[in-house]
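Shown here: the complex without one of its protein chains, the others still in place.
Our next item is chain A:
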Amino acid sequence: MAILSKEEAKKIIDKVLAFSKADEISVGLSGDRTGNIRYARNSVSTSGETSDLSLSVTSVFGKKSGTSTINEFDDASLEKTVRRAEEIAKLAPDNPEYVPMLGAQQYAETNSFSESTAAINPDYRAKAAFDSIDPCIKKNLTAAGYLEDSAGFSAMGNSKGLFGYNKATSIDFSITVRTADGKGSGYAARDYNDASKLSTASATEVAMQKALASSTAKALEPGKYTVILEPTAGVDLLQNMMRSMDARNADEGRSFLGKKGGGTRLGEKLFDERVNIYSDPQNLEIPGSPFSGDGRPQEKVMWVESGVVKNMTYSRFWAEKQGVKAVPPPSGFIFQGGNESLADLIKGTEKGILVTRLWYIRAVDPQTLLYTGLTRDGTFYIENGQIKYPVKNFRFNESPVIMLNNVEAIGKPVRASGNLVPPLKIRDFTFTSLSDAV
């Protein structure tokens, strides 16, 4: 059994802490069961399940630290692991940026565990794949998909009195459907904590429709277009921006949040005033871990409010040096939106391009957060509120910062890669060339 209860986990952690001879010790204990199934060319290609329980010990002497891990839990093994971590620590160089461990913390309750996901077995996965492959075979389409589920727990404790425990589950599904002639391709992706929310059949249906509808693509001239980015497309660019909000980089003058003349753009209006981004580990649709990797509590944090940068992420070292609160990076973010669905946004568009997915996104210039990449698996021309015809894929060169100043409309957020992201209608999105790829 890879998922220990809070009490079982605490008992093991306390035992390990008692073996310590170091200045400080922290113990991480985690276990999970993850499984997956992968298919391509309408047949299953790989499938498996892994179960794991593992403990890690970090011992600290002064500013030297060392880590050791073990997956045996008898007293002798646990003690040996503590001694090994201590030996490694003694040999380590000083870390001038070492910050002493946190004491006891208050953690929020998050609803990140779901029994329906924890109960997944090989039969469930086989059926999930069948529900996706079978309709494709019937329509002479080719399915390639991947499903991965995980159920586990994570606990941590240290010699300063900190203890945290959380159980979590996740299920991630993605499907690419291609037409037999290779001229059409469609994609859909879903992720949840609770597997009962996933229907591989309905996600596949969306991908099938897109594959069939995309097979006679016309070439449009590259240039600036009004686009509707579906959440699956928008999330990657937004996520890249959210990952770039580290305060130290900004303070050091090497971030998009660095300011001319020194300092940061914290408190500046950097985006359209309708842009509001926050994180909340207790959000019911994207419940996250109540603590970050180093034990800091995850709390509700406003990152962007009415277009103004309200917070940046900190390491504990940098926050202490700057004398500010050490806000950890969030596990997922929520981009607030309205009530309009994707269909509503399309209806309200005179001329534009609907984008299903972006691919191979790479940073071009970290100064401006300029990214390049391509559209993929369903790109369509919209005219007078209707999807008119499929178009060839484009390469884009665009910055999320510029994009979020060119907001036309924000739809209703849906879950995408662990975040809540609305479909976004953006004007003047920059496409720089055409691709023949399907």
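The working rule: a contact is a pair of C-beta atoms (placed from the backbone, for glycine too) under 8 Å apart; a residue touches a chain by one contact, two chains touch by 3 or more; residues count from 1.
Following the convention adopted for this analysis, contacts and distances are computed from a predicted model.
Q: As a check of understanding, state which of "ABC transmembrane type-1 domain-containing protein", "ABC transporter permease", "FecR family protein" or "TldD protein" is the UniProt name of the chain not shown.
A: "TldD protein"
Q: Among A:19, A:318 or A:335, which one is in touch with the chain left out?
A: A:318
Q: Looking at A:20, A:169, A:289 or A:356, which makes contact with the chain not pictured?
A: That would be A:289, which touches the missing chain.
Q: Which residue among A:8, A:23 or A:49 touches the omitted chain?
A: Considering the complete complex, A:49 is the one touching the chain left out.
Q: Spell out, residue by residue, where the missing chain touches chain A.
A: Residues of chain A in touch with the missing chain: 26, 28-30, 32, 34, 36, 38, 40-41, 43-50, 52, 54-56, 58, 60, 65-69, 71, 84, 87-88, 91-93, 95-98, 142, 144-146, 148, 152, 154-156, 164, 170, 172, 174-176, 178, 182, 239, 242-246, 248-249, 252-256, 258-262, 270, 288-289, 292-294, 313-315, 317-318, 328-333, 359-370, 372-374, 376, 393, 395, 397, 399, 401-402, 417-418, 432-438.
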